[in-house]
Each structure stands twice: as C-alpha cells, then as structure tokens.
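A single protein chain has been removed from this complex, and every other one stays in its place.
Each chain carries a letter (A and B) given by its place in the written order, and its residues are counted from 1.
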Amino acid sequence: MRDSLFLAWRYLRHHRAKTLLLVLSLSVFLGLPLVMRAMSAVIQESLMARAESTPLLLGKKGSSLDLVVEALYFQPKGIDALTTADANEIDQTGLALAIPMRTGLMAQQFPVLGTSLDYFSFRGLKTAEGRGLATLGECVVGAEVAASLGLKPGDSILTSPSTLFDLAGVYPLRLQVVGTLEPSHGPDDRAVFVDVKTAWVAEGLGHGHQDLATAGNDVILKRKDGTATANAKLVQYNEITDENAESFHFHGDPSNYPVSAIIVVPNDDKARVLLRGRFVNDSARQLLRPAQVVQGLNEQIFRFERVLQLIVWTVGLATALMFVLVMVLSWRLRSDELRTMTRLGCSRWKAVQIMGAEVLLMVGASVALAAFFGFVIAQFGEAWLQNLILRGS
Amino acid sequence: MIELHDVQFEYSQGGFSLSVPELRISSGTRAAAIGPSGSGKTTLLNLISGIEPPEAGRIQTAGVRVDALSAAARRSFRITHVGFVFQDFLLLDYLDVRQNILYPYRLHPELHLDADARTRAERLAANLGIERFLARRPDELSQGERQRVAIARALVTAPKLVLADEPTGNLDPATKQHALDLLFEQCDAHSMTLLMVTHDHGLLDRFEQVVDVSAFGASRS
Partner (left out) sequence: MASESDSAGLVKVPGTRTCRAILGCLLVLLAFGCAKKDAQRAPALTDEGARSVYTVNYPLAYFTERLAPEGIGVVFPAPADVDPAFWKPAADVIGRYQRADLILLNGAGYARWTRYATLPKSRILVTADGCRDPFLPTGEGVIHRHGPGGEHAHEGTAFTTWLDMRLALCQARHVRDGLVRLAPSSRESVDRKLEALERELSDLDSRLRATVKVWGERPMLASHPVYQYLADAYGFQIESVHFEPDEALSPEAIQELDALLADHPAKLMLWEAKPLPETEQRLHDRGIITVLFDPAAQPPSSGDFLTVMRANVERLACATKAKPCP
C-alpha cells in the first residue's frame, strides 16, 4: 500500500492544477451540506438565544421583524422611533424595567447603541479593561470592536457623519473609550455603547458650545433686549470633555426625545401578561416577544436551508459524477502506463490499488479541506452569516 | 536460457497467430530478433516473458516452464527474472530518474525496495552516465539520456533475461550506437541474456545470434 500511495502522491503532485481542482470540487461537495447544516443550527440557536433572553420589546407599530433585528442585532432597518415618554410610561406602571435603546448611528463600521446602565446588567456584560460609562461623551466598546480597531481605555473613536455632502448635517462626535467589554459571543461584541444622551448629542439633538453670555463679540451677530444671536463662528464642540461637559444641553421636552426601541423586563409573569394586555389594542406601538418573531425567521431559514440542501446535493452528485468521469478519462489517457505496468509484472489488483490510492488521497484531502473550511466558518463565519441573514431579513 | 518447442499462439480476439516450432537461445547470448512488421517479433517477446500464454507447446525461460505458470506466477516470474526496454522508453513523467529506475520495485510485493536496490540503482546510473540526472524528471532529458534511464530500469532488478523491443528505434545513429554499447556492456557485465528486436540490419553483426521471426509460422486473418 505504501508504494501505491507513493506513486499516487507523486502523480497528483505532478498534476497539481488538476488535483487541486478536483480536491476543491470534492471538498465543496463534501463540506458544504455539513457546514450549512451546522451553521444553520448555530445561527438559529444564537439568534434564538438572543431573542429568548429578551422578554419583551416595545417599538413603533410596523414590521416586527425589523424591530427585533434592529433592536437585538443592531442591523439598521430604519424603524420609526418611540420617545422617552414611552419608556417613562413603562417605568411608571411599576410592572417592568424599561431599557431604552437608540440605534442607527455608526462608528466606523460598528453600530453605536445609546442605552442606559441597566442594559449592561441585563445582558450580563462585564468590563474587561477600564470601567463602565460614567459621563456624557464616553463609550464602552465590545470585544470585537476593541480587537478590530485596537482600542483600549484612553483611546477615542469618531461616530460616522450622518451625511457626507450635507453641510447642515451632523458632524462626527469624538467618543472617549473608557472601557472594553469581555466577549459575550453575540451582537454586543460588535457594538459601541454610549449613554442614550450621548447618542442624542451625536445625532445633533443636543449640543455644546461657547457660553454666549461670556462669548466675545466676534461670535455674536447681534444683541438686543437680553437676546443674543450667534453667528457661524460660534464654536460648537465635537467632543465632550471635562471642561465643556456642562455646556452640553438639550432643547425641548426630554420626554419627546427619540428612542428606537425599549427592552421591557417585566417583574414577573403576571406583570408580563398585564403589560401585553395594555398594548394589545395600541394602534401606534407594538409590544412583542422577540422569541416569537425570531422563531418565524428561523422557520424561514430552515425552509430555505432545506431547499438549499437539495440543490447542493444535486450539484454535489453532478460533481461526484464529473469526478468519476475525470478519473476514468485520466486513466484512459494513461493506458500506456498501465500497459507498461502490466508488462513489468504488475498485477491487476496492484494497478487498481494505485488508481484507488489516487482517489483515496484526493478524497482524503477533500475531507480535510472541508473540515478545515468548516472549522474556519464555524469560528469566524457565524457572525458574518448572521449579519447576512439579518441584513436580508 | 530460452527454449521454445512447438509453440502455438493466437490472440484471443483473433487476427494474428504465431507458430514457433523450435527456438533456443543460450544463457548469456546476445541475440537479435528480426523480421518485417507484423511478423510476430513483439509476440515472441511476450511469449518468452510470460505476458501471453501459448495455446500449445513448451516455453522454458531461465529454467522455468513459463507456459505452465498461472497468470500470477507469470507476473512474479516476469518481475524477478526479466527486464524490459521499450522502444518508447515508457518512462513516467511524474517520477524523477531515480524513482523511474526503481519503478519495478513499486509494482510487485516480491521485490523489496531496500538499501541494496537503491545502491544498485545508483551504480547503474553511474555506469550509464546518468547519475547527475537522478533528481531530474524524464522530460528534462534528451532522447539518449531517457533511453539510458530505461536501460537502468530494465537492469535494476538484476534480471537473468533482458528483452528489448527496438530500444534504439527513436535514436539518432550516434546515440543509437552509444546506447547499444551501454546495453551490451551492462548485459555482459552481469551475464544477462539479451534478446533484442531490431529493424536495423546494420547492427546484426554485433549480435551472436539472429532469430528471423518471419521464418516462424505467422498468419493474419
């Protein structure tokens, strides 16, 4: 057998392009269905785990899937916003804890989540380095964000501008990184966390600027009757520091400030039932169980996966047949070699052994490659695939 | 060394038959087989080496009744007693020269690829002047160099009989002579019997015995 493997290995190595092509095709045929099944199961589990860990979610009436996807997995779906008043309303019932979430902002390619401290204890997020949020303008980054951007406490990160060409658009806000989180193996690893007030500042609802009462005349357009009108020279701060934090303020009624969604954590089952009853006829808002919504998505994924499996198996069968054809044709072309082997005294069984060794090596390499790809995808592909599903949902 | 007596052979699919009433080639003889195309020269080599069994008659090669052996036994006999040199060399492009020479050892469990075999291969390569090509592949060599590799492969198992089927047919005259010199030299050095099929009558004076295959009974249908 060793000689057969030796000859097979030498042949395959000499014809590496053909060998590689065959091995790749086989590995795809062998690996893809298994990887798909494994990934599908993992994704469904991880999606479901995330959804099940969130008891209730309050959002504006509309697509429940979009609401869940944006609030739980931070995929921007353009959902309509609630207001802080809605969160206060939940709090005032005394039946649940309301955790506001403001999504839609990005910092480089990572979603920014404006929320409250309760979010961290709710999700069991622990600090790896540094500390938690303390003041406006600070952020805490998930493990993947920290690793990907090389961030640590003391660094800073810019929010992405809302518009590139709109001169009246909101400019980036520099966030101070005060902490990084331990990996949680979920969407939180890929998020940048800020206080919800910081999110409002970043989207232009709050701002800080020079004190007009004491500002020089170069920034004042006119003063009259206790009213000062500033000109464009007025410096508006794009970073919140210890020195200027007090200058940051919001205008209007804070209860009208936007909140993308609210995680509602009922005190007990009775409270949950009571709360759901309150919103069942609400025409403007929906209070839903994320697990129920994700279950629907999972069913779709499962159905899609079955169709895909069928296609993959069909293509795989064709690939296998092509492989066999290539091998047969290859040996036909090597008839001289076979004849020489026979003349030199090689038995038919030995010849079969040598041919079989080539197949064995290629199949072995395909299996190994499929296993390797499966491992890589399992390690790194889950998040990518999850994003793909959620973006397309 | 080689004795044929009343041998009858016909290919199973028909088309050609050969009849050899009598043929003797002594051990250590340098013999040539001649005859026009289709006269049965290659068939004669196949019968002597046991590649094809006769329908009738007796074939004794290197003291072994080849006609009485089973297919497996004939293969075993062939790998241990006979060395082949082919007209087209039939070297394997995916093996280097060293591995091509040692190829027979890969094909049969009776042959053991041990240190002796490797030493023998290197010595043959040195004797044939191809030792510096051992790590190269056949497609990197000239025709003459490839022929010498084929010769080395034929001799590496120390066979008693070397069958060469027009081994110099594709070589230019100078290379042909040189290849033959080497082949004869090696056969003589190891007391091997050589039976070589050739169309080149100019070489016949270098052989001790000439077998005219056309004198045997061959027919085509």
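The rule is simple: a contact is a pair of C-beta atoms (placed from the backbone, for glycine too) under 8 Å apart; a residue touches a chain by one contact, two chains touch by 3 or more.
Values in this document were obtained by computation on a predicted structure and should not be read as measured data.
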item: Contact list for the unshown chain, restricted to visible chains; value: A
item: Contacting the left-out chain in the complete assembly, out of A:Ala85, A:Leu117 or A:Ile311; value: A:Leu117
item: Chain not shown: contacting residue from A:Glu182, A:Glu246, A:Asp282 or A:Asp336; value: A:Glu246
item: Options A:Arg131, A:His185, A:Lys270 or A:Arg339, residue touching the unrepresented chain; value: A:Arg131
item: Residues belonging to chain A that touch the chain removed from view; value: 91, 97-98, 116-118, 121, 131-138, 168, 178, 195, 197, 209, 212-213, 226-230, 234, 236, 240, 242, 245-246, 248-249, 251
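The rule we apply is simple: only the chains that are shown with their structure count from here on.
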item: Inter-centroid spacing, chain B versus chain A (mean Cα positions, whole Å); value: 70
item: List of chain B residues in touch with chain A within their complex; value: 49, 51, 72, 75-76, 78-80, 82, 84, 86, 88, 90, 92-95, 99, 103-108, 113
item: Touching residues on chain A, where the partner in the complex is chain B; value: 3-4, 6-7, 10-11, 13-15, 336-337, 339-347, 350
